[in-house]
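Removed: one protein chain of the complex. Kept in place: all other protein chains.
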Amino acid sequence: MKIGFNQINKHFGEVHANADITLDVQSGMIFGILGENGAGKSTLMKILSGFIQPDSGEIVLDGKAVSIETPADAIKFGIGMLHQDPLDFPPMQVIDNFIVGQRGGLILSHKDVIKAFRELQSQFDFSLDPDAYVDTLTVGERQQLEILRLLWLGARVLILDEPTTGISIQQKEKLFAALKVLAGQRKTIIFVSHKLEDVEVLCDQVAILRKGYLVGQVDAPYDTDQLVEMMFGKQIVLKELESVAQDKVVFELQDLYIEQYPLAIENVNFSLRAGEVIGLAGMEGSGQDVVLRACTGLLRPVSGRVIVNGTDLTGKNYLEFMQNGVAFLPASRLEEGLVPGLTLAEHFTVTTEDKQQLFIDKAYFRQKSEQMIEEYHIIGRPETPVESLSGGNQQRAALSLLKDSLSIILLEHPTRGLDIESTIYMWDKLKERCKLGTSIFFISGDLDEILRYSDRILVFFSGRVSPPLDSATVSLEQLGQLIGGKGWAKEFGDEETYEASTNP
Amino acid sequence: QPAPEPAAEVEEPAPVEEPEEFVFGILMVGPYNDRGWSQAHYEAGEYVVENVPGTRMIYLDVVNTADRPGTTAAQLAEELVQQGAKLVIFNSDDMKDDAVEFTRNNPDIFVIHASGDTQWAEGENYIPLENMVNVMGEMEYGKFIAGCDAALHTQTGSIGYLGPLINEETRRLTAAAYLGAEYCWENYLGNDPNDLSFRVTWIGFWFNIPGFTEDPSQVAQEFINTGVDVIISGIDTTEALVEARKATSEGTPVFAIPYDYEGACDEAPEVCLGVPWYNWGPAYVRHITAAMQGTWESVFEWLPPDWNDINNRDTTAIGYLSGPGMSPAAQDWLQQFIGELAGGLNLWTGPLNLQDGTPWLAEGEVATDVEVWYLPQLLEGMEGRSE
Amino acid sequence: MSGDIILLGLAGVIASGAPIVLAAIGETLTERAGVINLSLNGTIILSAMMGFWVAVEFDSLLLGFFAGALVGALVAAIVAFSSITLKQSQVAVGFILTITCRDLAYFLGNPIMGRQGPIMFSTPIPLLRQIPIIGPLFFQQSLMTYFSMILIFLAWFWISKTRPGLMLQGIGEKPAAAFVRGANVQAMRYFYTILGGALVGLAGPLYTLSVKPGWKGTITGLDGIGWIALAITIFGGWNPIRVAFGAYLFAFLQWLGLVLQSSWTFIPSQVLQVAPFPLMILTLLLVNLGNTEWMDRLLATLPDGVRIRVKKLIRSLRSQPPAALGTPFERQ
Partner (left out) sequence: MKQARTRSLSILFQLGGLILAFGFVTLILLSIDANPAEAFRLIWQGAVGNSTRIASVFVVWVPLVLVTCGVLVTFTAGLWNIGIEGQITLGAIFTTGVIRLFLDTPVHPVLVIVLSILAGMVGAAIWAVLAGLLKVFGGVNEIFGGLGLNFIATALNIGLIFGAWSRPGVASMSGTEPFPEAYWLPTFQNFRFSWYSIALTVVGLVVIYFLLQGTHFGLRLKAVGKGIKSAFRLGIPTWQHMLLSFLICGLFAGLAGALQVVAVYHRLIPAISSGYGFMGLMIGMLINYQAIWVAPIALFFAALNIGGIQLPIVMKLDSTLTGVLQGSLVLFILLMQGVKQRVLGNK
């Protein structure tokens, strides 16, 4: 089906998320939409899929202007969208998720649906257990489920919003294969991403958005530098990073054994040197987040020891870890990082040690927060509530709240959803701290980031932890293989297989 | 003493009041139209207005801390005084402390405390107060008759008594019903006393509070399920009557005897055997007239029925109105029983043992008012808790 | 006590549990859609009064129950409007309504106190009633009691075995996801809130016209029932079958209280009356153990085999509320 966007406009308060975008997508092709964070990609797609309404402009399908009020309408027109963060029902079973929203008889009859489901997924050699509960699936598998569901609903246009975030190489390959098959069936695929390499290998044609505007449209094959320039309006140069690791060991894990349903992570042994940066690679739910949380005292290991600066903190709680110079920056900023409803100034008041007399010295903290806002280039004022900051600024704020003298900072996806500029800024700040002897322990779904910033790497696969790898000696491909569970035997010489390592 | 200033003059209704108008106020523990205890007092008040020229009634109902948070009966009595009341009636034993406090603080106001015992020299709570009077109908007679009536109608030989909370008053009234039942069962029907079962279940309060009291409806049903076919009610609400009506119309004939108020049968006449009722009117008339004419004196009155006609609204203190459910045969027996009582039959006569078997009255011994009023336990032969 | 007496007693338990079943199931439907209607206590009292009033005025049980349902639906509509449309705190609004409706009922109901109203008697079902045990237990009840029993299975079936029911679960779980699957979340929430409210509203007249007939103002003995029903909804873990179990358990304990009163003189009768509440708290504790962090710590001390088993057990006990319970949904 041929899709036309005609002068689409959408505002969110001040933000002009889509500025009269006019764009045509031919049917039967894989069409890429590229753009930095906040460029307006998702917004545009949400408009197409009826999730939000444009302020002005119209959608044209096969030459007919149509009004898409709700996702239900979109589905009627055969448009299905796979959202950036999967919109499914974690506590329900796969098959129930598959069924919800389908037309059909009043009373549920799982049997035939399951049959159909199996047939459908065999086409793309997906292998989902219909009876499994969704909260036990990986992000990749949840995507597969959504795609199947949309196809089953008869989607002729498939929108995928950043589908490659947090999935394994294998899953990515499967996904791309599937998309090619679909394109072959004259289905239209719209592929949203800010990862150049994905777009380059997959898309027949790309449109680039920047700050809400459509800046251009390019056909394969692509010139990477040109794409980057279009995305960011300028060339981005990454300066070389040197390791600042010292020899002093600041942090140790000894035969750690952690249980977190459905995972059981065994004999983790590892020690971290001052100023060192360690990346935890692995697809989501492989256990890296579990280990990270065990290192912060948020999760109690069943056995083993966690030692910070020589003091054994095993079984101590998060706050005691904090007192011992361990800081933690979680992935979801507004749920776990910052307190929505509190202003920046109030955040600094809550977090700073000094001036802890009974009554708050308002003037003092206001002045302090202004200074911090200055130092971290936060776009906001002391009295701005954090929830009204943009994602990047929220991350900056979170960073600025960290104490000065820390021995370890643990980060979950420090740059998720940040564009390259913000990313570079983040890491500059972190590296500054490393120079002062703070070591860093971070999870990322982005292998480039892992390879680029870490001194050593731990690879996770369904609860198994590799010995530390020197980032200088591993290649992106190796890493991709490993997080996908391939080549462990070759790398680490043990014959353990996937099955053996997964826990009852 | 703050005078009943602006408040009064604006709040007095329009008609110009003749100077000697005598305003009396009633504080009722329940709703004035509860078809029970409180309504009996309310109608007595109206009776006074009818029969004593120059009187006017004002009242305040549901006077209890649950429904009027943050208030006390004494304070509310003050409010009545502010509205011009020169005499105040407290209608519940629960208001004892407030009645006394108020009476003390307002020596110029007359107080009638119905069902109180503070003016009773022989009583255990004697607090002499010039301007207070206690009146109480001798409901024990009503309960004798109720018990007798129940005994005369039960086919299964088991009677259920739906009791409120356990205290001296409720114990003695329950015991009275039992004695009445025993007497008629034995002497009129000539049955073996052991064949009569008399069961008391207390709900724990004067009415149902979910989560704290037994549910009276459930209690009544349980009675019926276990073969009781006459239920005597001692509580403020009419579950017994209603459940009897249900059971009867579902094929199990069951009768009930409500309490307190002459109109109590109305809720289910067909299954109502009769009701022991209070008639406060005459007593109120006497004391209010006395107050008006300056012949007031502080007394404690525990008034028996007018034996010439126990249902005479102008003379008796308590009565027993037969309900539509009463059978003609029983009617005659009942008249005979009332006659005997009038003739001086006193069922508080030994030999009587307390429930736990300890002797209470020896052979032929007659209980004093004090002994009856402060009855320590249920009597031997009654099933159910005493404490 | 002989067998059939116990049977009669238990049949009574089912009857006196019926209004709570109606109310708790109604609330379950509402909460499954992600809306908390905290106004139960007030709603039941108000609908009890209105239902009785109408039934007396028109001498019609049917109209009485209809009026009750209507009142319940109206109150629920206020909750829905203020929480779904105006995005105000559901708990706050429900709480205000629970207080206000009660006072309103007492105020407006004053004139009709003590009136004699029609009563819904039991209508035994011809053949089924003969079945030993089952018969006297289930098939000699009033029409509304039958309805309440059927409702349990209807609700359970609807929620867990039908297409709209599945969507209902979704709406309570993750409205956005339901929305992209074509559900009109707001409309559905209105619908289930009002439907649930109507069921709650039926509980009122069921009391004043059948279970404990008559309106007696503050001493009718209904104040608190709503809170109990609410507690039982939680107790039942948003699952109709378990909810019904909770309702009957409550009625059963009440009955037990008066049966044992004379025999078990050593326990004050209040104990059994109030028992459901500690029980509810215990249940909530039990179903939440799995989510508590000190439990993990405790488990960590156990030997492996045992630990795995215990964990499995706890997880099976756990009942999670609908994830979006109490949170408004808005499409950007």
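Labels for the chains are A, B and C, by order of writing; each one numbers its residues from 1.
Please note the rule applied: a residue touches a chain if its C-beta (ideal position, glycine included) is under 8 Å from a C-beta of that chain, and two chains touch if they have at least 3 such contacts.
It should be emphasised that the depicted structure is a prediction, and the values quoted were computed from it without experimental measurement.
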{"item": "Residue touching the undisplayed chain, where the options are A:I3, A:L151, A:L292 or A:L401", "value": "A:L401"}
{"item": "Sole contact to the chain not displayed, among C:F245, C:W264 or C:F277", "value": "C:F277"}
{"item": "Residue touching the undisplayed chain, where the options are B:E168, B:E186, B:E340 or B:E365", "value": "B:E168"}
{"item": "Touch list for subunit A against the chain that is not drawn", "value": "318-319, 322, 328, 330, 334-342, 346-347, 349-351, 356, 358-360, 401"}
{"item": "Where the missing chain touches subunit B, by residue", "value": "2, 5-7, 10-11, 58-62, 64-66, 68-72, 75-76, 78-80, 82-83, 93-98, 105, 124, 165-169, 204-206, 211-212, 374"}
{"item": "Contacts of subunit C with the absent chain, listed as residue ranges", "value": "38, 78, 82, 85-88, 91-93, 95-97, 99-100, 102-104, 106-108, 110-111, 224, 227, 230-231, 234, 268, 270-271, 273-274, 277-278, 280-281, 284-285, 288-289, 291-292, 294"}
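Criterion: only the chains that are shown with their structure count from here on.
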{"item": "Mean-CA-position distance for subunit C and subunit B (Å)", "value": "38"}
{"item": "Rounded Å distance between subunit A and subunit B, as computed from the means of their C-alpha atoms", "value": "77"}
{"item": "Residues of subunit A whose C-beta touches two or more other chains", "value": "none"}
{"item": "Junction residues of subunit B, two or more chains touched", "value": "none"}
{"item": "Parts of subunit C lying in touch with subunit A, wherever the complex brings them together", "value": "161-164, 166-167, 169-170, 173-174, 176-184, 293, 296-297, 300, 307-308, 311, 315, 320, 323, 331-332"}
{"item": "Residues of subunit A that touch subunit C when the two form their complex", "value": "12, 46, 49, 51-52, 70-72, 75, 81, 83, 87-92, 96, 99-102, 104-108, 259, 261, 300-302, 315, 504"}
{"item": "Footprint of subunit B on subunit C - complex, ascending", "value": "1, 5, 8-9, 12, 16, 110, 113-114, 116, 119, 121-122, 211-214, 216-225, 228, 254-255, 257-259, 261-262, 265, 269-270, 273-274, 276-277"}
